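The complex is shown incomplete by one protein chain, all other protein chains being positioned as in the whole.
Letters A and B name the chains as they come in the text, with residue numbers starting at 1 for each one.
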Amino acid sequence: MGVNRRDFLKEAGSAALGVGCGLPLLGTACSAVSQEPHGAESSARQWAMVVDVEKCRSEEVRRVCTEACHVAHNVPAIPDPAEEIKWIWVEQYENVFPDQVHNKTAAFIRQTPVLVLCNHCDNPPCVRVCPTQATWKRDSDGIVMMDMHRCIGCRYCMAACPYGSRSFNWGDPREYIPTDENGRFPTDYPTRSKGVVEKCNFCAERLREGLQPACVEAVNQIPGGEGALTFGDLSDPESEVSRMLNETNTISRRVNLGTGPNVYYKV
Amino acid sequence: MLDTAFRGGRKYWILLGVWGLLILVGMAAYGRQLVEGLRITGMSQDVTWGLYIAQFTFLVGVAASAVMVVLPYYLHNYKAFGKMVILGEFLAISAVLMCMLFVFVDMGQPRRVLNVLLHPTLNSVMFWDFLVLGGYGIINFVVGAVTFDAERKGTPAPNWIKPLIYLSIPWAVSIHTVTAFLYSGLEARSFWMTAILAPRFLASAFASGPSLLIVLALILRKFTKFDPGKEAIQKLALIVTYAMVINVFFVGVELFSGLYSDMPHHVHAFEYLFVGLHGHAALTPWVWVGEALTVCCVVGLLIPNVRRQERYLAVLAVGVIIAIWIEKGVAMVVTGFIPSPLGRITEYAPTAPEIAITVGVYALGFFVLTVLYKIVVSVRERLEVI
Partner (left out) sequence: MTDKTKAIAGLAVFVILVTYPFWSVLGSATAASAPELELPEGEDNCVEETQFMTANHMDLLNQWRNAVVRDGEREYISASGERHVMSLTGTCMGCHSNRDAFCTRCHDYSNVSPACWDCHVEPEGN
């Protein structure tokens, strides 16, 4: 008997380890080397939104925006605030723009309700930290996208987001999505599974069909809501958003952090 | 050598049985978490990391602290650490295992964990943490197995192990630095975004890790014939002392910057910890106990006559472990989320299933540690008899 038990175990273990590590490493090396094709058909856009803070004072405006979005995307309505999912929602001015209020700011300004959503930043910290590129900034149109198939649910992006724009599915969201009398969901937009992070996606699926985002389209149809939300391409100097940014006073959230948000607020 | 793990006295099997039971409890709770999702934990949309990631942070420090025995022994020929080094390396393996498990149980989609390797993302610190932790575990496993095997045979270790040992020294520092970088690069969280976070992590690691080694060495000496030696234990005690003093200094400088500048962003976190913020004060008792323990232990450790008496040293070492555990494993992670980016204060307390899973992971780590230490003890006993 030439080989003793210890040596056999050592060799068998190393062989198994080698095969077990070698194959995925080869695969990883191949995928790291091969370029993922970019889908930019035309010149790069940067979608942006301008929110009219004055018009947000109307409760109807706020309700229509949030409802349109949450219905269009099968966002669950979870009663416990610790677990609630929100793509677009309302916060008070002093919490949205903490650097814009001082200790003498009047209460009616501090408490102004403001619509907030993912800012689809130029320099997004969430993208910077994601270990799997489950979230990334699309070259073609500047949208910070989520790939629900790749997200491992580590919630690092949520720690990194300075705006609180992201929500995690702590449980199965389908229990909380309002269904009609036939038990069908509001739309056939894919619901999400438990264990992944989600947020506003600037209605990428609607933009693809040449439509405006759900919140923008809905609010522009109600009286008093026209112009509450303006959406367009920043790289086009003729677009409505570019015009508004050139002609009116706008602010954005936590500018000093350098994230470069693309949601602007007309004040 | 491995067969010694399967042969042991009653106490050994009872200990493994206790760990085994706790592991089963943890697994049952984890099974429930897999089915229902992370909603069964105390985490929320505002506090998205809790007990699991806090334990991970604490244990990376324990794993890194092996360098405090490896460096003197291998780099500077400090012979007194001869029997302590293997304990440190095996503790590092157990700690790394627990770290990886804590990250795993925290994931929302654990089935997809390999995505981190399948889609390498060089700008993500978490990707690097994955690599360096895994690498460190492998290095310590190889170094520990090879050097201990050589010792068992009575031959010198093979030459190729030396560069690996030297590599493990900066690598140990890197694992805890990279873990600190997970936190200290986030502009959204002003409590974490401080350059001193990495040095603080290292200082507290070099206090808590060697303290745990002291306690383990004393336990081994009491229950087995394995004795790493009084000088080795005393040297560890000295390392803990210096590390604790430096850690206290680092906490002090952080407090100064935050409180003297009086900037709300910085002050709020310390306010929350020490006196409570807007009526929320869940962590203040923990923090004050931790600070009291820190002060008492530092004072005790600084008195040579106290430090030299092993029964006092044992108490001080346990105190240091608890104090650092409160600092990293309780206070640090949760406070980063308070207040939230929108100014809200949501407090956090772990739920029973969360605690059960945590205990289960710790039990698994201690199970592995018990087995590894049993091998060390048994092999050493055989060597000494001859």
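What we mean here is this: a contact is a pair of C-beta atoms (placed from the backbone, for glycine too) under 8 Å apart; a residue touches a chain by one contact, two chains touch by 3 or more.
Because the structure is predicted, anything quoted here is derived from the model rather than measured.
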| item | value |
| --- | --- |
| For the chain not depicted, the shown chains it touches | A |
| Of A:81, A:190, A:224 or A:258, the residue in touch with the unshown chain | A:190 |
| Hidden partner chain, touching residue among A:71, A:90 or A:145 | A:145 |
| Subunit A, residues in touch with the chain not shown (by the definition above) | 36-40, 74, 136, 138, 140-141, 145, 147-149, 184-185, 187-193, 204, 208 |
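The rule is short, and it goes like this: only the chains that are shown with their structure count from here on.
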| item | value |
| --- | --- |
| Whole-Å gap separating subunit A and subunit B, where each centre is the average of the chain's CA atoms | 35 |
| In the complex, subunit A residues that touch subunit B | 6, 9, 24, 27-28, 31-32, 81-84, 91, 94-96, 98, 116, 125, 128-134, 150-156, 158-164, 167-172, 193-197, 257-259 |
| Subunit A-touching residues of subunit B, taken from the complex the two chains share | 1-2, 36-39, 41, 43-46, 48-49, 103, 106-110, 112-121, 123-127, 130, 182, 186-189, 336-337, 340-344, 346 |
